[in-house]
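With one protein chain removed, the remaining protein chains of the complex are shown where they sit.
Order of writing sets the labels: A and B. Residues in every chain begin at 1.
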Amino acid sequence: MNQRNAPWAPTAAAAVVLLALTGCGGSASAQPADDTFVFATGKDISCLDPHVNGDMPQASIAANYLDSLVSQDKDGKIHPWLAESWKVSEDGLTYTFKVRDDVTFTDGTKFTAEAVKANLDHMVDPDTQSGTAGGYLKPYKSTDVVDDTTAVVTLNRPYAAFLEVLAQPFLGIESPTALKRPQAENCNSPVGTGPYKIVDYVPQSKVSLVRNEDYNSAPPFAQHQGPADIKNLEWQIVPEDSTRYGLLRAGQVDALDLMPSVHFAEAEADKNVALVLQDRPGNPTNLMLNTTRAPFDDLRVRQAFLQSVYVEAGINSVYFGTVTQAGGPLASTTKFYSPDFEDAYQPDPAKAARLLDEAGWTGRDKDGYRTKDGKRLVVHFPYTPAIWPTAHQALVTQLQASGKQAGFDVRIETGDYASVSEQGNNFDYDLRADYWNTNTADVLRIVFSSEYTESAGFVPNGSGFRNKEFDKIVNDALATDDPAVREKLYYRAQQIVSGNALQLPLYNQASQLAVRTDRFANLTLEPSLSLPYIYDVSAVKQS
Amino acid sequence: MSVALEPTTARGSLAGSPRPGQPASSPRGTAKAAAALRKTPIGVWIAAALLAFLVIAAVVPSLLIRQDPFVIDPATAFTAPNAEHWFGTDQNGRDVFSRVVAGTGQSLLLGLAATAIGLVLGGLLGITAGVSGKWLDSAICRFVEILFAFPGLLLALIVIAVSGTGTVTAAIAVGVGTAPGYARMLRTQTLQVIASPYVETALSLGRSRSHILWRTIVPNVVRPLFVLATLGVGQAIVWASSLSFLGLGAQPPAAEWGAMLADGRNYIQLAWWIAAFPGIFITLAALTTTVVGRHLQQRLEAEV
Partner (left out) sequence: MSAAATTSHTGLPRTTATAGSAGRVILKRAAGSVFVLWAAVTLTFFVLRLTPGDPVTAILGGAGSSPSPETVAAVKAQYGLDQPVFVQYLDYLAGLATGNFGTSYIFKVPVLDILGPQILPTFQLAGLALVFAWAIALAFTLLTVGRGRVRDGIGRGIEVFFAALPPFWVGIMLALVFAVILGWFPVAGDDGFKSLVLPALALAIPLGGFIAQVTRSSFEEARAQPFVLSARARGLSDLAVRLGHALRHAILPGLTLSAWAVGSLISSAVVAEIIFARPGLGRSLVDAIINRDLPITLAVVVIIAAVYIVVNLLVDVLYRVIDPRITEKGATA
């Protein structure tokens, strides 16, 4: 028998080691310090530089460290920001910007007109893969730096929406010195002139920012000037809905976005939580129908699809009515929106059946799906669940089921982001889940005109729609400043889109934030895209 | 958890030494069987009954299902369990009871397929190693040893990385993940069979090696496999549903338990029943197969 004296030695040693491991796990308290604002976002951020790709999570966080050339107020009017003033030439092709001379980037580089050139060139550079900013800048030709405070931007056609898109964080101004670094490096630590600067980034986990003590370029829509009140900003990435909301409820985070609809009622009842809700302008959350191949190359089949699905029931059930249903190509908060297209496609199974018959899909196979010449009516729908809210995933399941009743075999093909994106860019799908947030009705041109069936970065025109009349209308609307003319043109544009059944609109995109009101106050939404605006947040005085 | 692995190796070799040629239904055998039945603990009977229920649900779900598990009805979403919906409804208004029962077939099949794949792969490796000469045996042992460097789910995840997500690949992945364990066990068993007097006798009688292999060795190695399988199916079901939970196995709108749990997790506060019941059934499947399998193993060992 083992006569060793210390049989417990190995276990004891192990226990000590384990205790040591578990003992050193970060701060002991569950609540962050009073000078730290913790924001939990529901979507992962691919690159901290919003020039690259360009989606809403990127824009949300970039608003904290990037200023824009111009700003927008809540009525849509354009005001100065980093650019003090500007002059537009008669033909609308030349913009002369006079920029501030008292602003410095957080890496020490001085902000000059050179930065304007560096940034705009960066956005249109194919290597940047800029789907959003690059997409907005298709009319951009070049920038001339006249002197340190004067930049002359030349466009290749009139672009009435130019200043509007410049006001968005997607086109935020970064330090030219920083932009010279390899893209991978700039993706992890972009440098701007904004109220916060990045100090640390743990991918898929969190971004740590600290106050820019020399901040002096607050926009007109801000409520104060100078450095921000809150010293530290922590941006946590928590994709699971219930976890994210649980963290807020427990006070472990101070605010979150993508507020899960299932918890709305509970949040409204909680007196320590306030909801900040705002529908966003642009092209609503939708399913794009690919018109470049069968079966959706036939208008009747598209119309039949739109009339066989029950969107309202889905919104009431899995969204608990917390989003605004959209029926037309523009969200109701967009300028020049017309309500005439909301009810263009009501659920009508009989009509859908007739349309499918007319289109030749007269057979039915043993599973109940429609067939034509022995081939089944299959609708391929590549989909990446990870980037959509849970409710959206449930909604598409419902749409699939109601499509089945009409005879459509909707196949939700889940895949990773890269593969699904690639399919999206090569028009290798029949349905594509989409939306486009922007502060101008020019979104119709971006999402439906022929020019945008190709792009570095993702392809915005998901339906593949090519229509000369439509192209002319939306480009004419860009060439004029007269609101009455623009309204008429955009009405006709909406009519064309709706009539061609190019997409299944679902609901308005919206900023849906939840904030804890017991520690911090005054979380607002910035006007251009209704993104969370931390700059004006201040700590609640604890009594 | 590898329920199948350690208890058997800790306790000793697998069930019994080989008995070539002894008919299964000798008079003495039947009497012994009857006596064993009487001694079966009540717990095992309960487990067997529940297992039978699961098998029925898997094979003829229409007997138990009252509503179509795929039809959506948004108006009745998130209904708590009641008389009409025994397990309540989910976020799309689908009847959870019907989905859980419908999922039984898929989940059990996943577990069975994975176990079968694991046994076949492991058996090929293990038996070949056992009957081979030193060199091949060594090589296979080394190979299995390398596979053992990937603990738990890791092998399965590697297979998924290569072959993509989905039910079929999940079954293969779990099968590959469990194969090394089976390989080792079956090699041990094969070596025992070879060392038994019956094989020696057959050799001295001049039987050909392939005759011995197929008539003596393989049947005696394979016979305890059935018990091994029942022990392994439970773990395979848990692993396979874990993969589905992670989004790597069955894809929506499949009614598979792990996928349902992943779905229901988001509504856990509002509608706990969406996640609770699939989990209960996973546990039930693993539990009943383990209890029944364990009992069968004891019976088999006791018969020696």
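A few points about this structure:
Basically, a contact is a pair of C-beta atoms (placed from the backbone, for glycine too) under 8 Å apart; a residue touches a chain by one contact, two chains touch by 3 or more.
These figures come from a predicted structure and were not determined experimentally.
Only one residue in the set B:I158, B:L203 or B:V218 touches the chain that does not appear here, and it is B:I158. Across the entire complex, the residue among A:S46, A:S208 or A:S538 in touch with the chain not shown is A:S46. Note that of B:A48, B:L109, B:C141 or B:L203, the residue touching the chain absent from this view is B:C141.
The residue touching the chain not shown here, chosen from B:T79, B:T167, B:S242 or B:Q297, is B:S242.
Across A:D35, A:D91 or A:D416, the residue that sits in touch with the chain not pictured is A:D416. In the full complex, chain A touches the omitted chain through residues 1-2, 4, 7-8, 10-11, 15, 17-18, 21-23, 25-30, 46, 53, 126-127, 129, 131, 183-184, 187-188, 202-205, 238, 240, 243-244, 246-247, 249-250, 252, 386, 416-422, 424-426, 453-459. Think of the hidden chain as still there; on chain B it touches residues 1-3, 5-7, 9-13, 43, 141-142, 145-146, 148-154, 157-158, 160-162, 164-165, 184, 187-188, 191-192, 194-195, 234, 238, 241-242, 245-248, 258, 261, 265, 268-269, 272, 275-276, 279, 282-283, 286-287, 290-291, 294.
In the analysis below, only the chains that are shown with their structure count from here on.
The mean-CA centres of chain A and chain B are about 46 angstrom from one another, to the nearest whole unit. Chain B contributes residues 70-72, 74-75, 77-78, 91-93, 165, 247, 251-253, 263, 265-270 to its touches with chain A in the complex. Those residues of chain A that touch chain B in the complex are listed here as 240-242, 260, 262-263, 266, 310, 313-314, 316-318, 385-386, 390, 393-394, 397-398, 400-402, 412, 414.
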